[in-house]
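What you see is the complex with one protein chain gone and the rest in place.
Letters A, B and C mark the chains in the order given here, with residues in each chain numbered from 1 onward.
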Amino acid sequence: MTTQKQRETVETVVIRFAGDSGDGMQLTGNQFTVSTALSGNDLATFPDYPAEIRAPVGTTFGVSSFQIHFGSHDILTPGDSVDVLVAMNPAALKVNLDTLKVGGLIVADADSFTDRNLSKAGYDSNPLVDGTVAPYQLLELEVSRFTLEAVAELKLSKKDGLRCKNFWTLGLLMWMFDRPRDPVHEWINKKFAKREDLARANTAALNAGHIYGETAELSGVTGYSVAPAEVAPGTYKTITGTEGLAQGLVVGARAAETEVVFASYPITPASPVLHYLADLKEYGVMTFQAEDEIAAACVAIGASFAGKLGITSSSGPGIALKGEAIGLAVSTELPMIIINAQRAGPSTGMPTKAEQADLLQALHGRNGESPIAVLAAATPSDSFEVAIEAVRIATHYMTPVMLMTDSYLVNAAEPWLLPNADDLPSFPAPKATETEGFHPFKRDERGVRPWAVPGTPGLEHRIGGLEKGFDSGNISYDPTNHQQMTDARAAKIEAIADDIPKQTVDSGPQTGKLVVVGWGSTHGSIKTAVARAQEEGLEVSHVHIRYLSPLPRNLEAVLKGFDKVLVSEMNSGQLLSMLRARYLIPAVGHNRVTGQLIRVDDLVNQIRNVLEETK
Amino acid sequence: MTTQKQRETVETVVIRFAGDSGDGMQLTGNQFTVSTALSGNDLATFPDYPAEIRAPVGTTFGVSSFQIHFGSHDILTPGDSVDVLVAMNPAALKVNLDTLKVGGLIVADADSFTDRNLSKAGYDSNPLVDGTVAPYQLLELEVSRFTLEAVAELKLSKKDGLRCKNFWTLGLLMWMFDRPRDPVHEWINKKFAKREDLARANTAALNAGHIYGETAELSGVTGYSVAPAEVAPGTYKTITGTEGLAQGLVVGARAAETEVVFASYPITPASPVLHYLADLKEYGVMTFQAEDEIAAACVAIGASFAGKLGITSSSGPGIALKGEAIGLAVSTELPMIIINAQRAGPSTGMPTKAEQADLLQALHGRNGESPIAVLAAATPSDSFEVAIEAVRIATHYMTPVMLMTDSYLVNAAEPWLLPNADDLPSFPAPKATETEGFHPFKRDERGVRPWAVPGTPGLEHRIGGLEKGFDSGNISYDPTNHQQMTDARAAKIEAIADDIPKQTVDSGPQTGKLVVVGWGSTHGSIKTAVARAQEEGLEVSHVHIRYLSPLPRNLEAVLKGFDKVLVSEMNSGQLLSMLRARYLIPAVGHNRVTGQLIRVDDLVNQIRNVLEETK
Amino acid sequence: MTGSTVELKAKDFASDQEVRWCPGCGDYAILKAVQRTLPGLGVPKENFVFVSGIGCSSRFPYYMSTYGFHTIHGRGPAIATGVKVANPELDVWLITGDGDALSIGGNHLIHLLRRNVNLQVLLFNNEIYGLTKGQYSPTSKRGTRSPTSPRGSVEHPLSAGWLAMGAGAHFVARSIDTAKELTTVLTRAHEHKGTSLVEILQNCIVFNDGVFEAVTDRATAADRQIHVEHGKPLVFGKEKNLGLKLKAGSLTVEVVTIGGNGITTDDIMVHNEKDKVLAALLLGMEAPEFPVALGVIYCDPAPTYEQMLYEQVREESPTLDSLLNRGQTWEVV
Partner (left out) sequence: MTGSTVELKAKDFASDQEVRWCPGCGDYAILKAVQRTLPGLGVPKENFVFVSGIGCSSRFPYYMSTYGFHTIHGRGPAIATGVKVANPELDVWLITGDGDALSIGGNHLIHLLRRNVNLQVLLFNNEIYGLTKGQYSPTSKRGTRSPTSPRGSVEHPLSAGWLAMGAGAHFVARSIDTAKELTTVLTRAHEHKGTSLVEILQNCIVFNDGVFEAVTDRATAADRQIHVEHGKPLVFGKEKNLGLKLKAGSLTVEVVTIGGNGITTDDIMVHNEKDKVLAALLLGMEAPEFPVALGVIYCDPAPTYEQMLYEQVREESPTLDSLLNRGQTWEVV
């Protein structure tokens, strides 16, 4: 962020609100986000919850943060590093300090830097005074005291009073970045409708923080303004990857003229989709909390057999458990969607951290030749689109579709232009009724078998996981038939490639020296890195692959248009190996397995290096 | 088989004994095998059981067969096609006729070609007379009548008498190929020690069949002799792939100075290993029949944690279920062996049929970056060796090892030179005792953590599936630590490549025009095909890969020594894609997914075609 | 096209597939009993769905001319639940074996029972794994010799009935493959709204022949079986002169002879199919001390899963707009 003396314009800012789990940082962040969206900025946010449910107050593992990146142009990631760090206690400072840019601003609640809190955070001495924060700007404020003063007239208990601290801080930051407070006031009044005293206290704290900014002489710190981004007109809201997915599934099912049975077993970070859908029974969604992931997958399969769209969701370990059942859906050629919210592995791994290391599992995590469709969502709003695509492909091709998202994406948020009801898609999924010449594995010209649903007179039939005769659907052990069916299952999935968009180049020239290839939630990081490299004058393009199985038919041609292919993934090279095997291109990998998003600066470096080598 | 007028020498013969499940064809085949081995021939056998437990008598799905291929030189497969087909009833003829070479010999029991049996087999007219068998030689004998006559003096019931039919046939075939009857007599006497009448009856039938051959005028058929193969001196027995595996595990565990906990859940075709080991408690093998495959894998993991070697086994669907648990063993770095007896998939597929389509599942069928070692057995005796290797790698590298076999290999048999007790390997697996500086993930110079076993004073520690600190073994969510541990797990597996034999060229020149690459049970077919192509003067070599993860370090160099690489597999191209991805070589596939072994003639054709193209 | 209005007969429920169980297998008799039962249930043929796992028994759906799904080992309960959640109108029958239901599928069975999804479970208990060639199963008696237990199994067997009660089942019945009462029990199971578990003692002629002989042998069956009926005294024996009597002040029963020792019919317990503790007691009775209880042992209806689920739907198909517009929105002009 380029600061100037008076309230001056900056292009983009990254703020990280950090405090104890009890300090209300998620709430603060969300309110700041809404105001920012209303200010017309583009933005991306990412919450960072502690792994523990409720860690002891003041400990480092109890720190909860919320990061927002906003600006006057396209914002694609929550930001590699932070311009402003709000640290409500020493633990928050300790955990987050290394995300702060050198020269960045720390806003710290001095009142919370007590000996006890310092020692809980593992500090031997006070970092605000011992030189630790020397490389940064420091705004050390007695937030606790100011807050209590602001709410004094309301005669709250000290505890209740102190709970308003986050609003004081929010007020200060809203002054600093010139955000409107009206939506926050509205929200407070709605939220605390039944506790007028609290509504008033929070409002008072918010205003006090704002006034403090306006009036106090803050050494070296002044107000900034961030010009609105150019965005299309329309109605907006912020959506997370979870909301995008969930709403997309509902919209997709309507488009397919079917309903959803969503069967799942809770697991981080997949559960929120289940939670969201659990309250949508009116929209044709029955959710089912199964006894385990296998049952969840099987309930989905049973539902699809019975004529609704069975969907299941999980994360790493749970997806591994579903392999056998997915194989049954492949063999019986039933529609099914499997949502895989990837997290860091192997095994239990780091459940709250992001990774893209389940791609090869998606393709091969079952016995036998068992092809399925695989799609990946790139952003919260893309999650909406991809979910609709998953419904379309599953119901029109009678196949399981694995839809990949991850720990980062399910929680990330961005502003979203609400689609017009008239623009919503429609692709009714046909069900069989014709009894003449019917058999359950009779394929149409696309190689797709009929969806013949129990309850339909005259279509009574039996299916199962044993190999089936191509011409009858009856059990068959015939060698040539098995080859034919194996080929037919593969061909059916390949045929989807005729029915998906061609691969495009996301940015940069259509052919050239270098293309960076990615998939899934790293889209924003890669796009940003490529843009930055382009700004540096480097010749580099970006290809983002949404359809991972089947791959777009023209992908080979697109990639072969570049001298070098760099595949950037949060894994040890999974898409990389697919592309090398398939197209025999000497692609190289930019692989990071840290539980965190690809860093923009890191990737820009690698782009430089690769181009350097080619010289 | 090249026939000559008098008892004349042929080099190799393929015989298929086929009859109803109740006709004792497996027994007949086994007895013929033992005599053949004693005659000094090399041989390979393959039983073909019906999928049904006990199908109605006379039906095609109740046919049971046994194929033996023997000769005066190296015999590597049970044979693509058959020289002599013994058909005890119409169903046996119907099911097996297409395996018979044109001009081959049918030995049929004319008495069983009754109207009833013909119709049960689905024949509208008698194939022995309606021209169906015109392309073949036919020896139509009243086997039932001859047998009853032979045993007449023993006054058996007609039913018991007819049960000797298979011995009559065996006697005839033993005459035909000049096999010694002594071992069969011995076997009969032992088997029927308590039923002297049956012993005498079977002996009488055997001898009668033999005499019939000697004396009767068999149109166009005469006796053959097959010269002994050159084999090393020593004690031999025939072993199946199952026996090889099971014995190898026991020998390996002794070598490692540990004991085995073998936990499994029955499934075709993996169960026989469990059955074999279930009676070996004295040899340090505890078997555990688990409630499911997940439990089986977990019991094995618990056992390994407690200091014995945990082994589990299954086939396709069951292996899919074990993915999550295997991930735990990867993350906790415990020794473990997973035997995968592959069968045709996807899903339940064709449980009794062979396939190699679980290779990518072995490598990627788990969440996260989760590397393990993967080995594949080539032959029954190689199963013994590979099992020992699996024990060595698992215990010395603290890693799961997936050992691949398949439906064909577990049942296939060959003569085996018993290893000398002194030649058996010894590779004691170290257990930690040193408490100084101990932590459970402290790696040695090879990157391997200690096996620290409960019950050892002072080494108390906790492990689990969450990510662990490289320097402490404690839970860690640190991003750089996760990268370090991910890399360390991968590097440990890669390091095994320093400790396995270099890749060799199985046959043919070390470099040249074409190499055919294979793995697992297709070894014999590929080797035979390559030999045949070489005999035709084609320049082709054979590379058989036993170590699939890590791949041998010199494999790339070996493969790059050839202009063309043809990868032959019973799948749609799994090893193929691995080699292409890794080495960027334009390898092509010879892929067959029929539930059956690669056919030699088919592969020879493809070799010709590929070499043709290169011209 | 088979219209839903046609009068159906048993043979209309036979499919065109050749039945491939071993000759003499108890499964044949069960197949016939089911085919005899269905026509009387008043359900349109196209609404029947037979779901099974894997095992000899699980081949069952192929032999029925209804909708059928031969799924994967042990997962039938979950698949069947999915069918019912998607369409509660369908009439679902789950076919399973002792291995399928109690070994790999144990957990799904328990959860099916406690959720009380409205369907029938026919558990073919032959105390062995048939399809995989004769390994001991969770219901095999301790000491059973089999390929995986050549020295005798060392596991205490499970009782399907006790387990079902433990899981909170609302309907538990027991019958025998060749018993003519089987159709009555099946009809009762169908009537019951909720998950109905019917354990069927089934003879595997190949791998476990005669394992139930002590109970089923026609000569002694009357003394070894007690056919329970709600509201009727718990009597058995050829002469119906044997009965179950509660030992005073305890929770145990004894077999008594009516007429002997001053015992009258009044001393005999009356079967109450709603009594959970009695059901547990009856299900726990084992030969030779006790007769084996057959018939509907427990039936105490409760709301079904899908009924409660669908009752939660608040309105019919609201517009998607109302969903998309949820939450805080803003306008850009």
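Going forward, a residue touches a chain if its C-beta (ideal position, glycine included) is under 8 Å from a C-beta of that chain, and two chains touch if they have at least 3 such contacts.
Treat the numbers as computed from the prediction; the structure is a model and nothing was measured.
Here the chain not displayed is in touch, across the complete complex, with A, B, C. Per the touch definition above, the residue from C:Gly26, C:Gly55, C:Gly106 or C:Pro147 contacting the chain not shown is C:Gly106. Across B:Gly122, B:Pro135 or B:Gly464, the residue that sits in touch with the chain not pictured is B:Gly464.
Contact with the omitted chain, checked across C:Ala280, C:Ile297 or C:Leu324, is made by C:Ala280.
Not every partner is drawn; the one left out touches chain B at residues 34, 37-38, 40, 183, 187, 231-238, 247, 250-251, 254, 259, 261, 263, 280-284, 286, 288, 290-292, 294-296, 298-308, 310, 324-325, 327-328, 332, 418-419, 421, 424, 435, 454-466, 474-475. Interface with the hidden chain, as seen from chain C, comprises residues 103-107, 110-111, 114-116, 138, 151-152, 154-159, 162-168, 246, 249-252, 275-278, 280-281, 284, 302-303, 305, 308-309, 312.
Taking the complete complex into account, residues 52-57, 59, 61, 265-268, 271, 274-275, 278-279, 281, 287, 289, 291-293, 317, 347-348 of chain A touch the chain not shown.
Here is the rule we use: only the chains that are shown with their structure count from here on.
The greatest centre-to-centre gap from chain C, using C-alpha centroids, is found for A. Centre to centre, using the average C-alpha position, chain A and chain B are separated by 47 Å.
Distance between chain B and chain C, defined via averaged C-alpha coordinates, is recorded as 40 Å. Counting only residues that touch two or more partner chains, chain C has 54, 72. In chain B, the residues that reach two or more other chains under the touch definition are 317, 347-348.
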